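All protein chains but one are shown at their positions in the complex.
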Amino acid sequence: MTAVIELDRVSKDFVVMRKKGRLRRERMTVAAVDDISLRIDTGELVGYIGPNGAGKSTTIKMLTGILVPSSGTVRVVGLDPQRRRVELASRIGVVFGQRTQLWWDLPLIDSFDLLRHVYRVPADRHRANLRRFVDLLELEPFLHSPVRQLSLGQRMRGDLCAALLHDPAILYLDEPTIGLDVVSKARVREFLAQVNRDEGVTILLTTHDLSDVERLCSRLVVIDHGHVIHDGTVAEIKTMFGDTRTVVVDLEEAGPSLVVPGAEVVEVDGPRQWLRFRRSEVTAAEVIAAVVGQARVRDLSIEEPDIEDVVTRIYTSG
Amino acid sequence: MAELATTLHLYRVLAVAKVRADWQYRSQFLLYMTTQFFITFLDFLQIAVIFGAVDSLAGWSLLEVVFLYATSGMAFYLGDAFISQVERVGGYIKAGTFDALLIRPAGTLVQICANDFAFRRLGKLLQASIVMVIVLARLDVEWTPGRLVVFALMIPSGTVIFSSIWVIGASITFWTVDSGELANTFTYGGNFATQYPLDILGTWLRRFLTLVVPTAFVNYFPALYVLGKPDPFGAPGWVRFISPLVALTMAVAARAAWTGAVRHYRSTGS
(Lines give C-alpha, C1' and ligand atoms only; values in the text may rest on other atoms or scores of the structure.)
Protein backbone atom coordinates (compact mmCIF):
# COMPACT_ATOMS: atom_id res chain seq x y z
CA MET A 1 0.00 0.00 0.00
CA THR A 2 1.21 3.48 -0.79
CA ALA A 3 0.49 6.43 1.43
CA VAL A 4 -1.55 9.24 -0.16
CA ILE A 5 -1.67 11.33 2.98
CA GLU A 6 1.21 11.59 5.41
CA LEU A 7 1.37 13.87 8.40
CA ASP A 8 4.60 13.74 10.34
CA ARG A 9 4.60 15.46 13.74
CA VAL A 10 2.41 18.25 12.47
CA SER A 11 1.40 21.14 14.70
CA LYS A 12 -0.56 24.30 13.99
CA ASP A 13 -0.54 27.20 16.40
CA PHE A 14 -2.80 30.20 16.27
CA VAL A 15 -2.24 33.51 17.96
CA VAL A 16 -5.39 34.77 19.55
CA MET A 17 -5.99 38.05 21.29
CA ARG A 18 -7.69 37.63 24.61
CA LYS A 19 -9.43 40.49 26.29
CA LYS A 20 -7.79 41.42 29.53
CA GLY A 21 -9.49 44.19 31.37
CA ARG A 22 -11.33 46.90 29.50
CA LEU A 23 -8.84 47.81 26.84
CA ARG A 24 -5.76 45.71 27.20
CA ARG A 25 -5.48 42.60 25.16
CA GLU A 26 -3.10 39.75 25.56
CA ARG A 27 -1.51 37.63 22.87
CA MET A 28 -1.93 33.95 23.43
CA THR A 29 -0.74 31.01 21.40
CA VAL A 30 -3.18 28.17 21.06
CA ALA A 31 -2.26 24.86 19.46
CA ALA A 32 -5.22 23.82 17.29
CA VAL A 33 -3.31 20.75 16.15
CA ASP A 34 -0.58 19.42 18.41
CA ASP A 35 2.00 17.00 17.12
CA ILE A 36 -0.16 14.79 14.95
CA SER A 37 1.29 11.95 12.89
CA LEU A 38 -1.01 10.10 10.56
CA ARG A 39 -0.73 7.98 7.46
CA ILE A 40 -3.57 7.16 5.12
CA ASP A 41 -3.13 4.68 2.29
CA THR A 42 -4.61 4.67 -1.17
CA GLY A 43 -8.21 3.51 -1.21
CA GLU A 44 -8.92 3.93 2.48
CA LEU A 45 -12.17 5.42 3.69
CA VAL A 46 -11.36 7.14 6.96
CA GLY A 47 -13.66 8.85 9.41
CA TYR A 48 -12.07 11.79 11.15
CA ILE A 49 -14.08 12.76 14.17
CA GLY A 50 -13.84 14.89 17.26
CA PRO A 51 -15.79 17.53 19.14
CA ASN A 52 -16.02 21.11 17.90
CA GLY A 53 -12.70 22.88 18.08
CA ALA A 54 -10.75 19.63 18.35
CA GLY A 55 -8.62 20.45 15.31
CA LYS A 56 -10.53 18.59 12.60
CA SER A 57 -10.97 21.41 10.17
CA THR A 58 -7.49 22.76 10.86
CA THR A 59 -6.12 19.37 9.82
CA ILE A 60 -8.21 19.34 6.65
CA LYS A 61 -7.10 22.89 5.86
CA MET A 62 -3.47 21.83 6.13
CA LEU A 63 -4.09 18.82 3.91
CA THR A 64 -5.70 20.96 1.22
CA GLY A 65 -3.03 23.66 1.31
CA ILE A 66 -5.32 26.32 2.76
CA LEU A 67 -3.23 26.51 5.90
CA VAL A 68 0.47 26.00 6.36
CA PRO A 69 1.58 23.96 9.41
CA SER A 70 3.60 25.67 12.15
CA SER A 71 5.88 22.65 12.31
CA GLY A 72 6.12 19.12 10.95
CA THR A 73 5.72 17.92 7.39
CA VAL A 74 2.65 17.21 5.32
CA ARG A 75 2.65 15.20 2.10
CA VAL A 76 -0.46 14.69 0.04
CA VAL A 77 -0.17 12.54 -3.10
CA GLY A 78 3.56 13.09 -2.66
CA LEU A 79 3.23 16.89 -2.83
CA ASP A 80 3.94 19.53 -0.23
CA PRO A 81 0.64 21.45 0.02
CA GLN A 82 2.44 24.54 1.25
CA ARG A 83 4.54 24.99 -1.87
CA ARG A 84 2.48 23.28 -4.52
CA ARG A 85 -1.06 24.30 -3.67
CA VAL A 86 -2.25 24.77 -7.25
CA GLU A 87 -0.84 21.46 -8.44
CA LEU A 88 -2.32 19.69 -5.44
CA ALA A 89 -5.70 21.33 -5.94
CA SER A 90 -6.27 19.47 -9.20
CA ARG A 91 -5.56 16.13 -7.47
CA ILE A 92 -8.10 16.56 -4.65
CA GLY A 93 -11.81 17.14 -4.37
CA VAL A 94 -13.43 18.93 -1.47
CA VAL A 95 -17.05 19.06 -0.33
CA PHE A 96 -18.17 21.34 2.46
CA GLY A 97 -21.59 20.20 3.63
CA GLN A 98 -22.78 23.62 4.66
CA ARG A 99 -21.38 25.58 1.76
CA THR A 100 -21.95 24.86 -1.88
CA GLN A 101 -19.26 25.25 -4.50
CA LEU A 102 -21.85 25.55 -7.23
CA TRP A 103 -22.91 28.74 -9.00
CA TRP A 104 -26.09 29.72 -7.20
CA ASP A 105 -27.97 31.43 -10.04
CA LEU A 106 -26.94 29.18 -12.91
CA PRO A 107 -28.25 25.78 -14.01
CA LEU A 108 -26.41 22.90 -12.36
CA ILE A 109 -24.92 21.75 -15.65
CA ASP A 110 -23.26 25.17 -16.09
CA SER A 111 -21.38 24.79 -12.83
CA PHE A 112 -19.95 21.51 -14.10
CA ASP A 113 -18.91 23.14 -17.33
CA LEU A 114 -17.27 26.04 -15.47
CA LEU A 115 -15.36 23.62 -13.27
CA ARG A 116 -14.04 21.93 -16.39
CA HIS A 117 -12.34 25.23 -17.22
CA VAL A 118 -11.19 25.85 -13.67
CA TYR A 119 -9.61 22.39 -13.42
CA ARG A 120 -8.63 22.29 -17.07
CA VAL A 121 -10.07 18.85 -17.68
CA PRO A 122 -9.86 17.65 -21.32
CA ALA A 123 -13.29 17.81 -22.96
CA ASP A 124 -13.68 14.08 -23.66
CA ARG A 125 -12.63 13.06 -20.19
CA HIS A 126 -15.02 15.63 -18.74
CA ARG A 127 -17.86 14.29 -20.87
CA ALA A 128 -17.24 10.70 -19.81
CA ASN A 129 -16.97 11.59 -16.12
CA LEU A 130 -20.05 13.76 -16.27
CA ARG A 131 -22.11 10.98 -17.87
CA ARG A 132 -20.97 8.47 -15.25
CA PHE A 133 -21.65 10.67 -12.22
CA VAL A 134 -24.93 12.04 -13.54
CA ASP A 135 -26.11 8.43 -13.81
CA LEU A 136 -24.75 7.36 -10.45
CA LEU A 137 -26.14 10.37 -8.59
CA GLU A 138 -29.33 10.57 -10.67
CA LEU A 139 -28.81 14.24 -11.45
CA GLU A 140 -30.58 14.16 -14.82
CA PRO A 141 -34.00 15.44 -13.61
CA PHE A 142 -32.60 18.72 -12.27
CA LEU A 143 -29.47 19.14 -14.37
CA HIS A 144 -30.92 22.23 -16.02
CA SER A 145 -32.42 23.86 -12.92
CA PRO A 146 -30.71 26.82 -11.24
CA VAL A 147 -28.85 25.65 -8.16
CA ARG A 148 -30.84 27.99 -5.90
CA GLN A 149 -33.98 25.98 -6.70
CA LEU A 150 -32.53 22.61 -5.70
CA SER A 151 -33.31 20.87 -2.45
CA LEU A 152 -30.50 20.37 0.02
CA GLY A 153 -30.14 16.73 -0.96
CA GLN A 154 -30.07 17.51 -4.67
CA ARG A 155 -27.51 20.21 -4.09
CA MET A 156 -25.30 17.88 -2.08
CA ARG A 157 -25.40 15.36 -4.93
CA GLY A 158 -24.48 18.18 -7.30
CA ASP A 159 -21.59 19.16 -5.05
CA LEU A 160 -20.36 15.56 -4.93
CA CYS A 161 -20.36 15.38 -8.69
CA ALA A 162 -18.58 18.75 -8.90
CA ALA A 163 -15.86 17.55 -6.54
CA LEU A 164 -15.18 14.41 -8.55
CA LEU A 165 -15.27 15.57 -12.16
CA HIS A 166 -11.54 16.14 -12.36
CA ASP A 167 -10.69 12.59 -11.19
CA PRO A 168 -9.22 13.52 -7.81
CA ALA A 169 -7.17 10.93 -5.97
CA ILE A 170 -8.53 12.09 -2.64
CA LEU A 171 -11.94 13.35 -1.60
CA TYR A 172 -12.31 15.41 1.57
CA LEU A 173 -15.80 15.66 2.93
CA ASP A 174 -16.78 17.99 5.72
CA GLU A 175 -20.16 17.07 7.22
CA PRO A 176 -21.52 15.72 3.92
CA THR A 177 -24.82 14.56 5.39
CA ILE A 178 -25.61 17.55 7.59
CA GLY A 179 -29.23 18.62 7.30
CA LEU A 180 -30.17 15.82 4.90
CA ASP A 181 -33.24 13.64 5.30
CA VAL A 182 -32.88 9.91 5.85
CA VAL A 183 -33.32 8.95 2.21
CA SER A 184 -30.80 11.50 0.94
CA LYS A 185 -28.34 10.47 3.63
CA ALA A 186 -28.55 6.84 2.60
CA ARG A 187 -28.07 7.79 -1.02
CA VAL A 188 -25.00 9.93 -0.31
CA ARG A 189 -23.45 7.15 1.77
CA GLU A 190 -24.13 4.57 -0.89
CA PHE A 191 -22.51 6.78 -3.48
CA LEU A 192 -19.43 7.42 -1.35
CA ALA A 193 -18.97 3.72 -0.71
CA GLN A 194 -19.26 3.08 -4.42
CA VAL A 195 -16.77 5.78 -5.41
CA ASN A 196 -14.34 4.45 -2.85
CA ARG A 197 -14.75 0.86 -3.97
CA ASP A 198 -15.02 1.23 -7.74
CA GLU A 199 -12.92 4.29 -8.46
CA GLY A 200 -10.34 3.74 -5.74
CA VAL A 201 -10.76 7.28 -4.45
CA THR A 202 -9.33 7.75 -0.98
CA ILE A 203 -11.92 9.42 1.23
CA LEU A 204 -11.41 11.40 4.41
CA LEU A 205 -14.63 12.30 6.12
CA THR A 206 -15.29 14.58 9.06
CA THR A 207 -18.71 14.32 10.57
CA HIS A 208 -20.82 14.69 13.66
CA ASP A 209 -23.16 12.02 12.42
CA LEU A 210 -21.61 8.85 13.75
CA SER A 211 -23.94 6.65 11.77
CA ASP A 212 -22.02 7.90 8.73
CA VAL A 213 -18.87 6.54 10.26
CA GLU A 214 -20.46 3.28 11.32
CA ARG A 215 -21.88 2.57 7.89
CA LEU A 216 -18.99 3.76 5.79
CA CYS A 217 -15.62 3.87 7.40
CA SER A 218 -13.18 1.05 7.74
CA ARG A 219 -11.02 3.22 9.94
CA LEU A 220 -11.73 5.83 12.52
CA VAL A 221 -9.40 8.56 13.73
CA VAL A 222 -10.54 10.41 16.81
CA ILE A 223 -9.03 13.77 17.63
CA ASP A 224 -9.46 15.92 20.69
CA HIS A 225 -7.61 19.02 21.88
CA GLY A 226 -5.34 18.73 18.85
CA HIS A 227 -4.21 15.19 19.64
CA VAL A 228 -5.09 11.92 17.97
CA ILE A 229 -6.59 9.96 20.81
CA HIS A 230 -7.59 6.93 18.85
CA ASP A 231 -6.79 5.44 15.48
CA GLY A 232 -8.23 2.07 14.52
CA THR A 233 -11.19 0.18 13.09
CA VAL A 234 -14.70 0.88 14.29
CA ALA A 235 -14.84 -2.61 15.81
CA GLU A 236 -11.60 -2.05 17.68
CA ILE A 237 -12.75 1.18 19.13
CA LYS A 238 -15.90 -0.46 20.34
CA THR A 239 -14.06 -3.21 22.13
CA MET A 240 -11.53 -0.82 23.60
CA PHE A 241 -13.84 1.81 24.83
CA GLY A 242 -17.11 -0.05 24.66
CA ASP A 243 -16.44 -2.29 27.62
CA THR A 244 -19.90 -1.68 29.05
CA ARG A 245 -23.07 -3.54 28.19
CA THR A 246 -26.60 -2.87 29.30
CA VAL A 247 -29.12 -5.50 30.31
CA VAL A 248 -32.69 -4.40 29.73
CA VAL A 249 -35.24 -6.34 31.79
CA ASP A 250 -39.02 -6.21 31.63
CA LEU A 251 -40.38 -7.28 34.99
CA GLU A 252 -43.82 -8.73 35.67
CA GLU A 253 -44.61 -5.66 37.69
CA ALA A 254 -43.01 -2.32 38.49
CA GLY A 255 -40.91 -2.39 41.60
CA PRO A 256 -37.96 -0.76 43.32
CA SER A 257 -34.61 -0.62 41.57
CA LEU A 258 -32.89 -3.97 41.47
CA VAL A 259 -29.69 -4.42 43.43
CA VAL A 260 -27.14 -6.40 41.46
CA PRO A 261 -23.45 -6.57 42.44
CA GLY A 262 -21.20 -5.19 39.69
CA ALA A 263 -24.08 -3.55 37.81
CA GLU A 264 -25.90 -0.30 38.20
CA VAL A 265 -29.49 0.61 37.38
CA VAL A 266 -29.22 3.59 35.06
CA GLU A 267 -32.88 4.03 34.18
CA VAL A 268 -36.28 2.84 35.34
CA ASP A 269 -39.43 3.15 33.27
CA GLY A 270 -42.36 1.38 34.91
CA PRO A 271 -41.63 -2.33 34.85
CA ARG A 272 -38.63 -1.85 32.58
CA GLN A 273 -35.16 -1.35 34.05
CA TRP A 274 -31.73 -0.78 32.49
CA LEU A 275 -28.69 -2.23 34.22
CA ARG A 276 -25.23 -1.25 33.07
CA PHE A 277 -22.15 -3.30 33.83
CA ARG A 278 -18.55 -3.67 32.78
CA ARG A 279 -17.68 -6.89 31.04
CA SER A 280 -14.27 -6.85 32.61
CA GLU A 281 -15.82 -6.94 36.09
CA VAL A 282 -18.82 -9.19 35.79
CA THR A 283 -20.29 -11.44 33.11
CA ALA A 284 -23.68 -11.00 31.53
CA ALA A 285 -24.69 -14.42 32.89
CA GLU A 286 -23.91 -13.36 36.43
CA VAL A 287 -25.98 -10.18 36.09
CA ILE A 288 -28.92 -12.04 34.62
CA ALA A 289 -28.76 -14.72 37.30
CA ALA A 290 -28.83 -12.05 39.99
CA VAL A 291 -31.83 -10.34 38.37
CA VAL A 292 -33.82 -13.53 38.00
CA GLY A 293 -33.10 -14.32 41.63
CA GLN A 294 -34.75 -11.09 42.74
CA ALA A 295 -37.82 -10.61 40.56
CA ARG A 296 -40.05 -12.30 38.04
CA VAL A 297 -38.74 -11.43 34.57
CA ARG A 298 -40.98 -11.38 31.52
CA ASP A 299 -38.40 -10.43 28.91
CA LEU A 300 -34.74 -9.59 28.76
CA SER A 301 -32.16 -8.32 26.23
CA ILE A 302 -28.53 -7.16 26.11
CA GLU A 303 -27.64 -3.90 24.36
CA GLU A 304 -24.29 -3.22 22.74
CA PRO A 305 -23.07 0.34 23.13
CA ASP A 306 -23.56 2.41 20.00
CA ILE A 307 -20.70 4.36 18.64
CA GLU A 308 -22.16 7.62 19.89
CA ASP A 309 -21.86 6.44 23.48
CA VAL A 310 -18.38 5.18 22.85
CA VAL A 311 -17.19 8.42 21.40
CA THR A 312 -18.79 10.48 24.14
CA ARG A 313 -16.96 8.34 26.60
CA ILE A 314 -13.67 8.81 24.79
CA TYR A 315 -14.08 12.58 24.77
CA THR A 316 -15.00 12.79 28.40
CA SER A 317 -12.23 10.46 29.56
CA GLY A 318 -9.58 11.78 27.19
CA MET B 1 3.09 33.88 -21.15
CA ALA B 2 1.20 30.60 -21.10
CA GLU B 3 0.28 31.35 -17.51
CA LEU B 4 -1.10 34.74 -18.50
CA ALA B 5 -3.15 33.18 -21.27
CA THR B 6 -4.73 30.59 -18.97
CA THR B 7 -5.41 33.28 -16.36
CA LEU B 8 -7.14 35.49 -18.90
CA HIS B 9 -9.10 32.53 -20.23
CA LEU B 10 -10.27 31.65 -16.73
CA TYR B 11 -11.18 35.30 -16.05
CA ARG B 12 -13.30 35.40 -19.18
CA VAL B 13 -15.08 32.12 -18.46
CA LEU B 14 -15.89 33.06 -14.85
CA ALA B 15 -16.86 36.64 -15.69
CA VAL B 16 -19.22 35.49 -18.44
CA ALA B 17 -20.84 33.13 -15.93
CA LYS B 18 -21.34 36.03 -13.53
CA VAL B 19 -22.88 38.19 -16.23
CA ARG B 20 -25.28 35.38 -17.13
CA ALA B 21 -26.21 34.97 -13.46
CA ASP B 22 -26.80 38.74 -13.10
CA TRP B 23 -28.88 38.75 -16.25
CA GLN B 24 -31.46 36.63 -14.40
CA TYR B 25 -32.39 39.85 -12.58
CA ARG B 26 -32.31 41.95 -15.70
CA SER B 27 -34.54 44.89 -14.76
CA GLN B 28 -32.34 45.65 -11.74
CA PHE B 29 -29.30 45.04 -13.90
CA LEU B 30 -30.37 47.62 -16.47
CA LEU B 31 -31.58 50.18 -13.95
CA TYR B 32 -28.34 49.97 -12.04
CA MET B 33 -26.25 50.25 -15.16
CA THR B 34 -28.16 53.35 -16.24
CA THR B 35 -27.76 55.07 -12.90
CA GLN B 36 -24.06 54.20 -12.89
CA PHE B 37 -23.83 55.96 -16.23
CA PHE B 38 -25.40 59.10 -14.83
CA ILE B 39 -23.65 59.09 -11.47
CA THR B 40 -20.34 59.80 -13.19
CA PHE B 41 -21.72 63.12 -14.39
CA LEU B 42 -21.44 64.38 -10.84
CA ASP B 43 -17.68 64.94 -11.05
CA PHE B 44 -18.17 66.34 -14.52
CA LEU B 45 -20.72 68.84 -13.21
CA GLN B 46 -18.21 70.02 -10.64
CA ILE B 47 -15.73 70.85 -13.38
CA ALA B 48 -18.44 72.56 -15.42
CA VAL B 49 -19.53 74.70 -12.49
CA ILE B 50 -15.95 75.70 -11.64
CA PHE B 51 -15.35 76.80 -15.19
CA GLY B 52 -18.52 78.85 -14.93
CA ALA B 53 -16.72 80.89 -12.30
CA VAL B 54 -13.27 81.06 -13.94
CA ASP B 55 -11.89 80.65 -17.47
CA SER B 56 -8.88 78.58 -16.55
CA LEU B 57 -7.51 76.67 -13.60
CA ALA B 58 -3.78 77.06 -12.93
CA GLY B 59 -3.30 77.78 -16.62
CA TRP B 60 -5.38 74.81 -17.79
CA SER B 61 -8.35 75.47 -20.03
CA LEU B 62 -11.72 73.76 -19.67
CA LEU B 63 -10.98 71.38 -22.54
CA GLU B 64 -7.60 70.49 -21.09
CA VAL B 65 -9.11 69.74 -17.68
CA VAL B 66 -11.82 67.68 -19.35
CA PHE B 67 -9.03 65.76 -21.10
CA LEU B 68 -7.63 64.96 -17.65
CA TYR B 69 -11.13 64.00 -16.51
CA ALA B 70 -11.60 61.61 -19.45
CA THR B 71 -8.19 59.94 -19.18
CA SER B 72 -8.53 59.56 -15.42
CA GLY B 73 -12.07 58.27 -15.84
CA MET B 74 -11.27 55.68 -18.49
CA ALA B 75 -8.26 54.35 -16.59
CA PHE B 76 -10.12 54.33 -13.29
CA TYR B 77 -13.31 52.75 -14.58
CA LEU B 78 -11.41 50.04 -16.46
CA GLY B 79 -9.76 49.14 -13.17
CA ASP B 80 -13.12 49.54 -11.47
CA ALA B 81 -14.76 47.10 -13.88
CA PHE B 82 -12.09 44.40 -13.96
CA ILE B 83 -10.07 44.59 -10.72
CA SER B 84 -11.85 46.68 -8.07
CA GLN B 85 -13.87 43.63 -6.95
CA VAL B 86 -10.76 42.63 -5.03
CA GLU B 87 -11.76 45.13 -2.33
CA ARG B 88 -14.37 42.61 -1.25
CA VAL B 89 -11.74 40.22 0.01
CA GLY B 90 -12.37 41.37 3.58
CA GLY B 91 -15.88 39.96 3.26
CA TYR B 92 -14.50 36.67 1.89
CA ILE B 93 -12.18 36.38 4.88
CA LYS B 94 -14.88 37.21 7.40
CA ALA B 95 -17.31 34.71 5.86
CA GLY B 96 -14.64 32.01 5.52
CA THR B 97 -15.19 31.75 1.78
CA PHE B 98 -11.61 32.62 0.93
CA ASP B 99 -10.80 28.97 1.67
CA ALA B 100 -12.98 27.91 -1.24
CA LEU B 101 -10.69 29.87 -3.58
CA LEU B 102 -7.59 28.20 -2.20
CA ILE B 103 -8.82 24.69 -2.92
CA ARG B 104 -9.02 25.40 -6.64
CA PRO B 105 -6.12 25.05 -9.03
CA ALA B 106 -6.06 28.72 -9.95
CA GLY B 107 -4.84 32.03 -8.59
CA THR B 108 -6.94 33.60 -5.84
CA LEU B 109 -6.82 37.10 -7.34
CA VAL B 110 -8.21 36.10 -10.72
CA GLN B 111 -10.94 34.08 -9.01
CA ILE B 112 -12.12 36.97 -6.82
CA CYS B 113 -12.04 39.55 -9.59
CA ALA B 114 -13.82 37.29 -12.06
CA ASN B 115 -16.36 35.82 -9.62
CA ASP B 116 -17.57 39.28 -8.65
CA PHE B 117 -17.29 40.83 -12.08
CA ALA B 118 -20.11 43.34 -12.46
CA PHE B 119 -20.98 44.21 -16.03
CA ARG B 120 -23.04 47.17 -14.87
CA ARG B 121 -19.87 49.01 -13.85
CA LEU B 122 -19.11 49.37 -17.54
CA GLY B 123 -21.84 52.06 -17.56
CA LYS B 124 -19.34 54.39 -15.93
CA LEU B 125 -16.65 53.48 -18.43
CA LEU B 126 -19.05 54.28 -21.23
CA GLN B 127 -19.61 57.80 -19.88
CA ALA B 128 -15.88 58.48 -19.62
CA SER B 129 -15.34 57.12 -23.13
CA ILE B 130 -18.00 59.39 -24.59
CA VAL B 131 -16.43 62.41 -22.90
CA MET B 132 -13.07 61.30 -24.29
CA VAL B 133 -14.37 61.15 -27.86
CA ILE B 134 -15.89 64.61 -27.54
CA VAL B 135 -12.81 66.17 -26.00
CA LEU B 136 -10.49 64.62 -28.59
CA ALA B 137 -12.63 66.03 -31.38
CA ARG B 138 -12.49 69.55 -29.95
CA LEU B 139 -9.01 69.64 -28.46
CA ASP B 140 -6.51 71.61 -30.50
CA VAL B 141 -3.50 69.29 -30.48
CA GLU B 142 -0.95 68.69 -33.16
CA TRP B 143 -0.77 64.89 -33.18
CA THR B 144 2.87 63.94 -33.70
CA PRO B 145 3.78 60.23 -33.64
CA GLY B 146 5.40 60.75 -30.25
CA ARG B 147 2.25 62.28 -28.82
CA LEU B 148 0.12 59.51 -30.27
CA VAL B 149 2.29 56.85 -28.65
CA VAL B 150 2.31 58.59 -25.27
CA PHE B 151 -1.45 59.09 -25.47
CA ALA B 152 -2.05 55.46 -26.47
CA LEU B 153 -0.07 54.28 -23.46
CA MET B 154 -1.83 56.60 -21.00
CA ILE B 155 -5.01 54.59 -20.50
CA PRO B 156 -3.36 51.15 -20.14
CA SER B 157 -0.72 52.54 -17.77
CA GLY B 158 -3.32 54.41 -15.76
CA THR B 159 -5.51 51.31 -15.54
CA VAL B 160 -2.58 49.27 -14.24
CA ILE B 161 -1.67 51.96 -11.69
CA PHE B 162 -5.21 52.22 -10.31
CA SER B 163 -5.65 48.43 -10.35
CA SER B 164 -2.40 47.96 -8.46
CA ILE B 165 -3.57 50.40 -5.78
CA TRP B 166 -6.76 48.38 -5.44
CA VAL B 167 -4.83 45.15 -5.06
CA ILE B 168 -2.36 46.62 -2.56
CA GLY B 169 -5.22 48.12 -0.54
CA ALA B 170 -7.03 44.78 -0.54
CA SER B 171 -3.82 43.03 0.52
CA ILE B 172 -3.66 45.25 3.58
CA THR B 173 -7.14 44.14 4.63
CA PHE B 174 -5.71 40.65 5.23
CA TRP B 175 -4.10 42.15 8.33
CA THR B 176 -6.74 44.73 9.24
CA VAL B 177 -10.09 43.53 8.06
CA ASP B 178 -11.97 46.79 8.70
CA SER B 179 -9.59 49.07 6.84
CA GLY B 180 -11.44 48.86 3.53
CA GLU B 181 -12.22 52.56 3.47
CA LEU B 182 -8.52 53.37 3.75
CA ALA B 183 -7.89 51.91 0.31
CA ASN B 184 -10.80 53.97 -1.02
CA THR B 185 -8.87 57.10 -0.13
CA PHE B 186 -6.22 56.20 -2.64
CA THR B 187 -8.45 54.78 -5.36
CA TYR B 188 -11.47 57.09 -5.35
CA GLY B 189 -9.31 59.90 -3.99
CA GLY B 190 -6.77 59.22 -6.74
CA ASN B 191 -9.49 59.35 -9.35
CA PHE B 192 -10.79 62.63 -7.93
CA ALA B 193 -7.31 64.18 -7.69
CA THR B 194 -6.35 63.21 -11.24
CA GLN B 195 -9.37 65.01 -12.68
CA TYR B 196 -7.54 68.26 -11.97
CA PRO B 197 -4.05 69.46 -12.88
CA LEU B 198 -1.51 68.51 -10.24
CA ASP B 199 -0.40 72.16 -10.15
CA ILE B 200 -3.23 73.18 -7.89
CA LEU B 201 -2.32 70.81 -5.06
CA GLY B 202 -0.06 71.69 -2.15
CA THR B 203 3.58 70.65 -2.42
CA TRP B 204 3.36 67.78 0.07
CA LEU B 205 0.29 66.31 -1.65
CA ARG B 206 1.90 66.73 -5.07
CA ARG B 207 4.99 64.86 -3.91
CA PHE B 208 2.86 62.19 -2.30
CA LEU B 209 0.89 61.60 -5.52
CA THR B 210 4.12 61.48 -7.53
CA LEU B 211 6.37 59.40 -5.33
CA VAL B 212 4.23 57.35 -2.91
CA VAL B 213 0.88 56.64 -4.54
CA PRO B 214 1.91 57.63 -8.04
CA THR B 215 -1.43 58.60 -9.56
CA ALA B 216 0.23 61.68 -11.08
CA PHE B 217 1.54 59.25 -13.71
CA VAL B 218 -1.97 58.17 -14.65
CA ASN B 219 -2.49 61.33 -16.68
CA TYR B 220 -0.81 64.50 -15.44
CA PHE B 221 2.77 63.93 -16.61
CA PRO B 222 1.93 62.30 -19.96
CA ALA B 223 -0.75 64.97 -20.52
CA LEU B 224 1.89 67.68 -20.13
CA TYR B 225 3.63 66.12 -23.13
CA VAL B 226 0.53 65.38 -25.19
CA LEU B 227 -0.91 68.88 -24.66
CA GLY B 228 2.51 70.54 -24.98
CA LYS B 229 2.30 72.27 -21.61
CA PRO B 230 5.22 73.44 -19.49
CA ASP B 231 5.78 71.82 -16.12
CA PRO B 232 5.51 74.63 -13.58
CA PHE B 233 7.69 72.74 -11.13
CA GLY B 234 10.41 71.86 -13.57
CA ALA B 235 10.49 68.09 -13.21
CA PRO B 236 12.99 66.50 -15.63
CA GLY B 237 11.55 66.02 -19.13
CA TRP B 238 11.77 62.22 -19.08
CA VAL B 239 9.23 62.10 -16.24
CA ARG B 240 6.59 62.65 -18.92
CA PHE B 241 7.42 59.35 -20.60
CA ILE B 242 7.81 56.90 -17.73
CA SER B 243 4.15 56.17 -16.94
CA PRO B 244 4.40 52.63 -18.42
CA LEU B 245 7.44 51.96 -16.24
CA VAL B 246 5.67 53.29 -13.16
CA ALA B 247 2.72 51.05 -14.03
CA LEU B 248 5.00 48.03 -14.35
CA THR B 249 6.64 48.78 -11.01
CA MET B 250 3.25 49.17 -9.35
CA ALA B 251 2.09 45.87 -10.85
CA VAL B 252 5.14 44.09 -9.48
CA ALA B 253 4.55 45.67 -6.06
CA ALA B 254 0.88 44.69 -6.17
CA ARG B 255 1.74 41.12 -7.05
CA ALA B 256 4.22 40.95 -4.19
CA ALA B 257 1.69 42.47 -1.78
CA TRP B 258 -0.99 39.98 -2.77
CA THR B 259 1.37 37.00 -2.58
CA GLY B 260 2.50 38.18 0.85
CA ALA B 261 -1.07 38.67 1.98
CA VAL B 262 -2.13 35.18 0.88
CA ARG B 263 0.95 33.73 2.55
CA HIS B 264 -0.01 35.57 5.74
CA TYR B 265 -3.54 34.18 5.49
CA ARG B 266 -2.28 30.64 4.98
CA SER B 267 -0.04 30.83 8.01
CA THR B 268 -2.49 32.45 10.41
CA GLY B 269 -5.93 31.39 9.20
CA SER B 270 -8.92 33.63 9.59
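Letters A and B name the chains as they come in the text, with residue numbers starting at 1 for each one.
The criterion applied here is as follows: contacts are C-beta pairs under 8 Å (C-beta built on N, C-alpha and C of every residue); 3 or more make two chains touch, one makes a residue touch a chain.
Just so it is clear, contacts and distances are computed from a predicted model.
Chemist: Out of "Efflux ABC transporter, permease protein", "3-oxoacyl-[acyl-carrier-protein] synthase 3 protein 3", "Transketolase" or "PepSY domain-containing protein", what name does the UniProt record list for the absent chain?
Modeler: "Efflux ABC transporter, permease protein"
Chemist: Considering the complete complex, which visible chains touch the unshown chain?
Modeler: Within the full complex, the chain left out of view touches B.
Chemist: Based on the whole complex, identify which of B:Leu8, B:Leu182 or B:Ala256 touches the chain you can't see.
Modeler: Of the listed residues, the one touching the omitted chain is B:Leu182.
Chemist: For the chain left out of this view, which of B:Val49, B:Ala137 or B:Val212 touches it?
Modeler: Missing-chain contact among the listed residues: B:Val49.
Chemist: Just checking the interface: what residues of chain B touch the absent partner chain?
Modeler: 28, 31-32, 34-36, 38-39, 41-42, 45-46, 49-50, 52-58, 176-182, 184-185, 189, 192-193, 196, 199-202, 205
As a convention for this text, only the chains that are shown with their structure count from here on.
Chemist: Tell me, which parts of chain A touch chain B in their complex?
Modeler: Of all residues in chain A, those touching chain B are 14-15, 58, 61, 64-68, 82, 85-87, 89-90, 92, 94, 96, 99, 101, 103-106, 110, 114, 117-120, 146.
Chemist: Which residues of chain B touch chain A once you look at their complex with the stated criterion?
Modeler: Contacts found on chain B: 6, 9-10, 13-14, 17, 20-22, 24, 96-97, 99-100, 102-107, 263, 266-269.
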